[in-house]
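A single protein chain has been omitted from the complex, and every remaining protein chain is retained in its original position.
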Amino acid sequence: MTHTFLQREKRGFRENFIYLLMLLPVLLYFFIFHYLPMTGLILAFKKYNHTGGIFGSPWVGFDNFRFLFISGTIARVTFNTVLYNLVFLITCQFLAVVIAIILNELKSKIIKKGVHSLMFLPYFVSFVVVGAIVYNFFNFEYGMVNTMLRALGKEPVNVYGIPIAWWFIMPFLNIWKWAGYTSVIYLAGVTGIDEQLYEAARIDGATIWQRIRVITIPALKPLIITIILFQLGSILKGQFELFYNVIGNNGQLYNATDVIDTYVFRMLVHNFDIGMGAAAGLYQSLFGLFLILTANYFIKKYQKDYAFF
Amino acid sequence: MKREWDLLLFKTAGTVFVVFIALVCLFPFLLILAGSFTEESAIYKYGYSLIPAKFSFDAYAIILKTPVSIIRAYGVTILVVVTGTSVGLFITAMACYVLSQPDFKYRKIFSFIIYITSIFSGGLIPLYILMVRYLHLKDTIFALILPLFVTAWNIFLLRNFIREVPYSIIESAKIDGANEFTIFMKIVIPLSIPGFITIGLFQALYYWNDWMQAMLYINDKNLYPIQYYLYNMLNSFQSMNSSFLSSGILLPRIPTESIKMAMTVIATGPIVFLFGFAQKYFIKGLTAGSIKG
Partner (left out) sequence: MKRSIKKILSFTFLCTFFLFLSVLFFCCGNKESGKKDELKKVSLTMWLVGDSVPDYDEMLAELNKIMERDLNATLKVNFTSWTDWKTKLRLVISSGEQVDLVHMAPWSIYDEQAKLGAFYALEELAPQYAPKTWASYSEEVLKQAQVNDHVYMLPFRYTDPEGNGFLYRLDLAKKYGLSKIESIDDLEKYMKVVKEKEGIIPYNAGGFDNQVMSESFAMWMKTWPDSADENLVVGQMNYIKVFQNDPEHPFVLYEHESFKQALQYARRFYTNGYWSKNVLANNTDSREAFLNGTSAITNLNPINANEEYRRLKAKNPDWELDWWSPYQNLSHPPKSPANNNGMSIPISSKNPGRVLMLLEKLHQDQAYADLTTFGIRGKHWDLDGNGEIILPEGVTADTTGFPWDRPCPWGWREEKFYRSGPTKLKSTWPVVRDWIQYIYDNGADKMFADFKFDKVPVEAEMAAIDSVKTQYLDPLIWGMVDPGKGYQELIDKMYQAGLQKVKDEFDRQWNAYSGNR
C-alpha cells in the first residue's frame, strides 16, 4: 500500500518536474517570509519572557485567550466585524462590477480615461487625512454640513452623537476608498471577453440588458467568486485604519462601530503582551479559516470549477 | 427601435453615474490641494474649503527647505517599486501558470498552502527577528522589497486571468514538443496581458503606498521611502498619550494641518499625475491583449 503510494508520488513528481521548478521561487518565498514567522503562533499559548524567547517561555494553555471573553463584549464586537465586512464586501464588489460594465460600454475615450484615473485617487489618500476631512464635514460647531443647515435656517445635527448614522458612513467611506481600485480588476476581466460574442448578440437583436446579463456577468463570475472567497478568510480582520482614524476615541459610537481590531488594540495598547496579541490574531484567523472552508465546501458541491482548492 | 432607446438610456445614465462617482473621488483631493495652499490660521478658523481663505506657500516652503531628502526618498521609492514589481510579478506569474494547469497534480494542495498565508500570520515580532537577526536585512533596500514581494491575493487574481487562456492552445503546443516554461513565455504571457497589467499595477501601488516596512526595518534616513515621510507627519499625534503627562519632557510638536496636506500632495501628486499619463497605455494594453477568438 505505502509502496504504491510512494511510487505514484514519485512518478507524479517526475512528470511535474518543470512545474515544480517554476513554482519553487514562490514556495520558497512563502516558506521563509510566512511559514517561518508563523512559528510565532505558539506564543498564543505561552507566557513570553526574554530569557526563554519563543521556544523556551513557559506554556500557559488557553490563559492568553481569557481577556477576549472576560467581559462578554466579544460577541457583539465579532458580530459588528462580520456584518461590516460583509456589507463592505458586497457593496464594494457590486459597485465595482457596475462601474466596469458601464466603462466598457462607453465609447468616449475621454470619459473612460478621465473617470478611470479619478477613481484611483482615493487609494492614495491616507485614512488619517480621510478622518480629518470627515471631521471637517460633520463637526458640530464649524462643520460644512451644519454650516449649510444653519444657513438654511435648520437645526444643526450632531452626527458624532448618532451611532446609527455610522452604519452608512463607514460603508460609504469604504466604497469610496476601494471601489475604483477593485473595478480595475473587473475592467480587465470585461475587456477579456470575446468581442464576437457581443457581435452575435447584437445580430440576434438582444437589448443591452440582455447582453450584460447573458454574456458579461457570466464571464465575470469566476472573478467575482474568487475575490469574494478570498476575502471571506480575513473577514474578522482588516480596515483597522478606517475605523481607528475615522471613529478614533469617540466612545459614544462604539456600540455601532467597534470591531475586533480596534477592540483588541484598545485593550492591549497599555497592557502589551505578545501572547495576548497572538491569541487575538489566532482567534481571527481560525474564524476566517472555518468560514472559507465552509464556503469552499459548498462551492465545490455546486460549482466545482470555481472552488478554491 | 427599442434597442436604440435602450442603448441611449443606458449610456446617458451610465455616463452620469460614473462621472458623479469620479467627482466624489476627486472632491477630497481638491480639498487637500486647497488646504495645502491655505494659511495655517485660516484652517483653524474656517476649516477646509475648496478655495483657500488665505493663500500661502508656507507649507511647501517648510517641507522643501531640505529638498534633497525628498528627492532621495523618491529615488528609494522608485527603485523599490520598479525592482519589486518586475521581479515579483514574474515569479507570481510563473506560480499562477503552474497552479492553473489541470495537468499539475498538486495544484490544490499548493493553492491551499499559499492561501493559508493570507489568513494566518505569526505577528510582528517573529517576522522582525527573522528579518533582522537571521536574514540581516535591517537598513537594506531588500527589507523594503522582500516582505511585499509576492502576495497570495495577487496569485489568486492572476491565476484567474491565466485560466482564461484556452487549454487547447497549450495542449497543442505540448504536442508540438514545447516544454512548460516555453509555453509560459511564448503563449501564456502574451495571451494574458490585461491580467498582467492589472496585477502589475496593483503590485506597484502596493509598494508605492507602503510605509510599514520602513517603520520596522529602516533607521537610516537615506533609505526612507517617500511614504514613510508622509506617514510620520500624519501620525505623530497618535504618539501623544497620557504617559507624556508625567514625562517632564517637551511635547513633540505635531506638524500643522497645511503641512500635512502639502506633504500628501508631494507624496502622491506625482504618481497620480503619472497614472493619468499612463492611462492611454494602460487601456490600450487592456484591449490589445484580450483574446479575440
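A and B label the chains in the order they appear, each numbered from 1.
Assume a residue touches a chain if its C-beta (ideal position, glycine included) is under 8 Å from a C-beta of that chain, and two chains touch if they have at least 3 such contacts.
Computed from a predicted structure; not experimentally measured.
> Name every displayed chain that the left-out chain is in contact with.
Those shown chains that the absent chain touches are A, B.
> Just to verify: which one of B:5, B:20 or B:244 makes contact with the chain not shown?
B:244
> Per the definition of touch given earlier, which of B:134, B:167 or B:281 contacts the omitted chain?
B:134
> Tell me which residue among A:75, A:203 or A:269 touches the hidden chain in the full complex.
A:269
> In terms of residues, what is the contact footprint of the unshown chain on chain B?
40-41, 44-45, 108-109, 112-113, 124-125, 128-129, 132-134, 138, 215-216, 219, 231-232, 235-252, 254, 256-257
> Since one chain isn't shown, list which residues of chain A touch it in the complete complex.
So the residues of chain A touching the missing chain come out as 5, 31, 35-36, 38-39, 47-51, 53-55, 63, 66-67, 70-73, 131-132, 135, 138-141, 158, 160-161, 248-252, 254, 258, 263, 266-274, 276.
By our rule, only the chains that are shown with their structure count from here on.
> Report the residues of chain A in contact with chain B in the complex, numbered from low to high.
Residue list for chain A touching chain B: 12, 15-16, 18-20, 22-23, 25-27, 29-30, 32-41, 43, 54, 98-99, 102-103, 105-106, 108-109, 111-126, 128-130, 132-133, 136, 139, 142-144, 176, 179-181, 184-185, 187-189, 191-196, 205, 207-209, 222-223, 226-227, 230, 233-234, 274, 277-278, 281-282, 285, 288-289, 292, 308-309.
> What does chain B use to touch chain A in their complex?
Interface residues on chain B, with respect to chain A: 2-3, 6-7, 10-11, 14-15, 17-19, 21-26, 28-29, 31-32, 46-48, 91-92, 94-95, 97-99, 101, 103-106, 108-123, 125-127, 129-130, 135, 146-147, 149-150, 152-153, 155-157, 159-161, 163-164, 179-181, 184, 194-195, 197-198, 201-202, 205, 209, 230-231, 234-235, 257, 260-261, 264, 268, 271-272, 275-276, 279-280, 282-283, 286-287, 290-293.
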